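Heads up, one of the protein chains got dropped from this complex, but the rest are sitting where they should.
After this line comes chain A, so read on.
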Amino acid sequence: MKAFKKILGLVWIILGPAAMIFMAFQAWDKVSKAEAGIAQTNTALQWGIILLIFIPIAIGLVIFGKYALAGEYDKLPESSEEL
């Protein structure tokens, strides 16, 4: 199980940037397809907010994967003193 947790860690490390690249591509696609003018500004604003909020989450997923790979989750703390 410990080895499995570590291998999955690699998956999370890859998944973070992959998700961001996919979302950035979607943002570019949707903004460029929107009608020029206020509709395009509105679409850009929506996607800007989404990317802004998802970038730290994707970074969080990479850090989570890094911790998993390093075996930080092999044994979870049982009291606050262990945190």
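The criterion applied here is as follows: a contact is a pair of C-beta atoms (placed from the backbone, for glycine too) under 8 Å apart; a residue touches a chain by one contact, two chains touch by 3 or more; residues count from 1.
The rule is short, and it goes like this: contacts and distances are computed from a predicted model.
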item	value
Chain not displayed: protein name in its UniProt record ("Peptide/nickel transport system permease protein", "Quinol oxidase polypeptide II", "Phosphoribosylformylglycinamidine synthase subunit PurQ" or "MHS family MFS transporter")	"MHS family MFS transporter"
Chain not shown, touching residues in chain A	1, 4-5, 8, 12, 26, 30, 37-39, 41-42, 45-46, 49-50, 52-54, 57, 60-61, 63-64, 67-68, 72-73, 76-83
